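Heads up, one of the protein chains got dropped from this complex, but the rest are sitting where they should.
Then we have chain A:
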Amino acid sequence: MGSIDAALKPRLRLRTRAEYAGWIFSILAGIGILTSVLTNPNFKWHVVGKYFFAESILRGLMLTIFLTVASMALGTLLGLALAVMRSSHVKPVSIAAGLYITLFRGTPVLVQLIFWFNISALYPDLRIGIPFTDIGMAVDTNAIMGPITAALVGLTLNEAAYMAEIIRGGFSSVGKGQIEAADSLGMSAGTRMRKVIIPQAMPSIIPATGNQVIGMFKGTSLVSVLGVAELLQSAQLIYARTYETIPLLIVASLWYLVMTLLLSYPQSKLEQKYSRATSRLPRKAKPVVLTDPEGAAR
């Protein structure tokens, strides 16, 4: 049976008929979509090219990045505070955090954004001061709550609720023994949080936060309803003038896609960094190089 040594024969994978069918279908569909996209003049690819680096689009992109970074950073900080409150032994504190999370996760962001934009209907002026006294100051709400501020407030408060749940999930992934070890050394609650719980919660918090950043990046497009000239709104402003709706939506979409791809790189780096402690290789040890038996024989 055969010309080569049976022990050396390659072992071939089973290919089912479904696999061949899958290949054929995918290739045909790919070719079909691609030709349609490239040959249909209504896509107006030259318009896409013309506006891709247009100044107003780039300014919109900058604002989108700013909104993402700012509301993610503030939302994470507030989320951390909420997570700590939620795990508090003091019942009213824990319940308050729980209510916040329920409220902000349970209503649409779009509604929240419009709500904050119109907050002056509810509170025409904002008073900061001590209740039931005259001490304090008042400002006109409309003066503060412009579209960008409303966007920031809305996105931040909403994100905080999601981040709180992510962070609290990370906290509870840290074993009870870790907390007892820290306590038995006499660690304060703050030190225990910073040096023991948070570093260990990171590996489960980071990937989820990465998803949130990506979600937030695209989610900022919602604030276009407030007339904030972020990426989508900038594209809309142009096609409102030129009626080149589809090409400009493609411009915006390509930018969202590019940024999303760029964001997934640092996320994977961070994931690697935080998984170091669980790897079994000593930090200073060189990775084991397996000797190649054929090379050794030569």
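In this text, a residue touches a chain if its C-beta (ideal position, glycine included) is under 8 Å from a C-beta of that chain, and two chains touch if they have at least 3 such contacts; residues count from 1.
Quick note on the criterion: contacts and distances are computed from a predicted model.
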item	value
Protein name as given in UniProt for the chain not displayed, "ABC-type polar-amino-acid transporter", "2-oxoglutarate ferredoxin oxidoreductase subunit alpha", "Xanthine dehydrogenase family protein subunit M" or "3-oxoacyl-[acyl-carrier protein] reductase"	"ABC-type polar-amino-acid transporter"
Sole contact to the chain not displayed, among A:L113, A:A150 or A:V196	A:V196
Contact residue for the chain not shown (choose from A:S188, A:T245 or A:Q272)	A:S188
Chain A, residues in touch with the chain not shown (by the definition above)	175, 177-178, 180-189, 191, 195-196, 199-200, 276-284
